[in-house]
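Okay, so here's the structure we're looking at.
Excluded from the complex is one protein chain; the other protein chains are retained at their positions.
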Amino acid sequence: MDFDDSPDEATYRARVRDLLEQHAGELLHLAPGQEGVDARRHEPEMRRTQRVLAEAGLVGVTWPREYGGRGGTLVQQAIVAQELARARVPGLINHIGIGMCGPTVIAHGSQDQRDRYLARLLRADDVWCQLFSEPASGSDLAALRTTAVRDGEDWVVNGQKVWTTLAHVADFGILLTRTDPERPKHAGLTMFVVDMHAPGVSVRPLRQMGGQADFNEVFFDDVRIPDSERLGEPGEGWRVALTTLMNERVAIGGAGGDIGLPVEALVEHARDRLPALDGDRQVLARQAVGRAVVAALAARYTGYRRLTVLSQGGIPGPEASAGKLAATEAARLVADAGVRLLGDEAVYAATSGGDDRWQRTQAWLPGIAIAGGTDQVLRNILGERVLGLPPEPRSDKTAPFSGGRR
Amino acid sequence: MDFDDSPDEATYRARVRDLLEQHAGELLHLAPGQEGVDARRHEPEMRRTQRVLAEAGLVGVTWPREYGGRGGTLVQQAIVAQELARARVPGLINHIGIGMCGPTVIAHGSQDQRDRYLARLLRADDVWCQLFSEPASGSDLAALRTTAVRDGEDWVVNGQKVWTTLAHVADFGILLTRTDPERPKHAGLTMFVVDMHAPGVSVRPLRQMGGQADFNEVFFDDVRIPDSERLGEPGEGWRVALTTLMNERVAIGGAGGDIGLPVEALVEHARDRLPALDGDRQVLARQAVGRAVVAALAARYTGYRRLTVLSQGGIPGPEASAGKLAATEAARLVADAGVRLLGDEAVYAATSGGDDRWQRTQAWLPGIAIAGGTDQVLRNILGERVLGLPPEPRSDKTAPFSGGRR
Amino acid sequence: MNFDLDTDQRDIAAGAREFFTGSASPAAARAGLEGGAPAPGRKALADIGFLGITVPEVAGGSGRPLLDLAVVAEQGGAVLAAPSLVTAARAAVLLADVPELAAQLADGTTAFAVLDGSVDGSAPSIDAADATLFLGLDGGDLVVGEGEIVPGRPLDATRGLASVRLTSRRVIASDAAELWARARQVAAVVMAAEDLGGADRAVALGVAYAQEREAFGRRIGSYQAVKHMLVDAWAGVEQLRSLVWWAAWAADSAPAELPLASSAAKACAASTFERAAGTLIQVHGGIGFTWEHDAHLFWRRAKVDRLLLGDEAEHLDAVARLAVAGAL
Partner (left out) sequence: MNFDLDTDQRDIAAGAREFFTGSASPAAARAGLEGGAPAPGRKALADIGFLGITVPEVAGGSGRPLLDLAVVAEQGGAVLAAPSLVTAARAAVLLADVPELAAQLADGTTAFAVLDGSVDGSAPSIDAADATLFLGLDGGDLVVGEGEIVPGRPLDATRGLASVRLTSRRVIASDAAELWARARQVAAVVMAAEDLGGADRAVALGVAYAQEREAFGRRIGSYQAVKHMLVDAWAGVEQLRSLVWWAAWAADSAPAELPLASSAAKACAASTFERAAGTLIQVHGGIGFTWEHDAHLFWRRAKVDRLLLGDEAEHLDAVARLAVAGAL
């Protein structure tokens, strides 16, 4: 057992650090206190930053070399992430493409698709998004209604997607559609690569409860997609989507990354605010801070265990869902303790100094317990696939989709 | 809104108090600190106590006069309960008979059965028990396997019941059996009155996790029951049992009575123990005590609301399940706060002074979340019957019972 | 014993429901976050007489018990009405012996707010953002005066929160600590009543959605995870209702019970409303997390109210202290 870098890892880390220093002038950096960069406002700089990093070999670290990656380990990828954070370089604009779309194209795309898309994706020449969720199909993704109908060499798509991160800047998306409503719901789906600039595609920002618009709605109105942009066989869309979804859950908390504000931010906040509280309040606040720290560290170290298994060649499994559950719960405890430490200012949306980190995170967490699998869906997955408990009886898996629709 | 006695109620209370003073010499009384009396050891005195109370008109207050009751209101019954507690008279030995068996005989018995049983029940000339649960059918009561087979004018019963309160002292029981295994599970049941002294009935105490044996197992080995002891029609047993069960849930916490130790005991305990704690610990202990008091009062006043509705002619409904849930949760908070206030002594089964109230209650509560409807079953009942949420799909309601058996 | 609303109170509730349904809504609460005015607004509340329910008749009020006001407040809470009846109830207690000010409270001609904490820079106080005359406790004396208002960026705009520094002050009662405490207890009861209304509505909206929305071939309310979440939220609301009624009744009929009852009700309100609003969002899934859906407006109210007039920890502590001191 060992949390230090191995000699190889240390060498790699040093090289990454060198590269980041060397290219510092070409990269976006976060100002002190700044947590992220809005792609709506800084798209060109974000694309440039990713391109520079890609050329330095720091994007797609674990991707196969033949697709522009470095054939590296998950630990190397984690090292790059740590060093980027250390250097205050913001998250990559194409994180959805790298984490979810790219791996799906690698697994299910044609050689032609891989050649055309993957290298450009890594360089952020093209930004990607994922078009799965719909208003009437959230947890029950396979109930989606966006249709694709074959017409000569093309498919014609109509419908609406929702909760699409980055759709407003994306060049391409992976799009899950229903191509055969007479088959059972999971069997009638087909996946495509869609050109987000094609006629008939329109994007509208979707405002969340916190007021900001991190997501979009995307409307498809007779959008034509050539059959050559199909990912996998017709009717195989569900299997293709599972590849994407598993990568999603690993990405969201599955490997022990913090969700919401890092626990270190809470500790720093407590250091500032605790002394101002009266004695009884300090006792209660320490309980809340202690509880949040324990939950966050437990989630973090559990992520390290999972990362260790993956780096030894393990396959990402349903356990990743436990990571997301734990990270979500830890994030709740961290945010609630942080808000309460604000004292009187906790009833406002920001402190008098304009700091809104705690309240903003508080308003963002209810979505986290929903996005990428609700807490309830994740518990079903874990109960059935990890603990081996029996599934609930279901009738919707076998009935033709069109018959099951309301 | 008014928590005081009305003039009528005050008159009634005064009369009850008079009667209890008048008969004090003939009644069992709890010693200071004593919470209850063991029917195994004090059966004759307990029977005598109930008989004296019955003759004074204080048993079966709400029962119709024609069956030996007083035709009184639920409020009068609550007044009697309060005055008995105030006079430190322990709970009646025949509480199962009065609360559950008797009302079932009233609702579903023949005139002959009512004449033979009810007056004697109220006087504790006969003690009654309820024989429903079986090892393989707990929450799913209708899956029971004890059979009754018609043989001439009799039925012959074989099987096993479990969790039977008072079976070891009971003279009669109401017994739910399966008389037609070819019908769907709920439709093949029949209820009987069984003579607990009949040949083939044997009773074995069932030891609980806390070590004591409040319950029994009851075995039926070719026990003959005359058809005249049937309660309701053959195949109607489920409907008959529902009468009993609804009365059970009202009895357990449904009307706001405390489960476990009364919250006043916690407050008194806190008064003793709080000053010995250091300051930080006092802060935390007050949070726990406050939380328990709030939960207990909320459950109690919600019970008063339900009692008010009932006393105005309302029918006991599924809401009683909410009362049991709330009282169970309050009891947990009360017991846990009480145990923690013991400090070092909390790790033992009793204090150095021999007081085991808190630990005993702690060890008894897991059973309360199970007996008389698990928390999960109660939530289903409330969700479906009060909130109107859809039931889960079920196949076991229609299939013949014998086919569904493992 | 008779622990239920009487016919009068049921009529009052029905009237209040009708009024608030027509004059306030979560949509108005949403608009408030972007600068919209409070709904129904102070004038409308005064015109229908709600600001004066507990103001004595000599001062132009209705001189009714707090329970009547609580019943009305519950209906306002259900649609996130603003301004809050908390101020009306609290100021009515404070101004019981100052009929000329009480009259201005009841008829809405003066916009009062009651300041929590120091009058030289108060804690965030309810409906202070657009008030013109402030009541505060200044070293044991009850004072009234004008002030400088510093509002924060609203999390829940319907609460009109602001900090205030008094720029003028006039003593209207000396040695007023006890009166002040009682007024704050009454305020806690009314806020608990508003929270009861909000929580009750949140659960009702969640139940309605769970009865309709389908996933995996079944209505989602048939899944135990959803069903039990809603049941627990509903059961919490029923418990809260009992404590609110008890506390309001105590204010009118058993003043010795008010301190414990009001703290019990307020502590219960904080966690119950928060859970109900969180459940509302979770049951709705993605749509419940959008700006356009009403769920977050209940959630905002819950997140703010849980901290106002003493948070859960303060009131649990008070309950324990009072109980141990013999109040139970």
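We call the chains A, B and C, going by the order they appear; numbering starts again at 1 in every chain.
In this text, a residue touches a chain if its C-beta (ideal position, glycine included) is under 8 Å from a C-beta of that chain, and two chains touch if they have at least 3 such contacts.
Because the structure is a prediction, the values reported are computed rather than measured.
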Subject >> Absent-chain contact - pick from B:Ala56, B:Leu245, B:Ala265 or B:Ala363 >> reply: B:Ala363
**OP:** For the chain that's not shown, point to the residue among A:Val157, A:Val218, A:Ala241 or A:Val289 touching it.
**Re:** A:Val289
Subject >> chain C, residues in touch with the chain not shown (by the definition above) >> reply: 223-225, 228
Subject >> Residue ranges of chain B at the interface with the undisplayed chain >> reply: 133, 135, 137-140, 143, 162-163, 206-211, 280-281, 284, 340, 344-350, 352, 356, 359, 362-363, 366-367, 369-371, 374-376, 379, 392, 394-397, 399, 404, 406
Original post:
In the full complex, which residues of chain A touch the absent chain?
Top reply: 1-6, 9, 75, 78, 263-264, 267, 270-271, 274, 283, 285-287, 289-291, 293-295, 297-299, 301-302, 304-305, 307-309, 311-312, 322, 325-326, 376, 379-380, 382-384, 386-393
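Heads up, the rule we're going with is that only the chains that are shown with their structure count from here on.
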Original post:
For which pair of chains is the number of C-beta contacts greatest?
Top reply: B-C
**OP:** Return the chain label for which the distance between chain Cα mean and whole-protein Cα mean is smallest.
**Re:** C
Subject >> Centre-to-centre distance between chain C and chain B (centres being mean Cα positions), rounded to whole Å >> reply: 39
**OP:** Quick one: report the Å distance separating chain A from chain B, using the average Cα coordinate of each chain.
**Re:** 53
Subject >> Residue list for chain A, restricted to those that touch at least two other chains >> reply: 280, 284, 392, 395
**OP:** Please list all residues of chain C that touch 2 or more other chains.
**Re:** 218, 223, 226, 313, 317
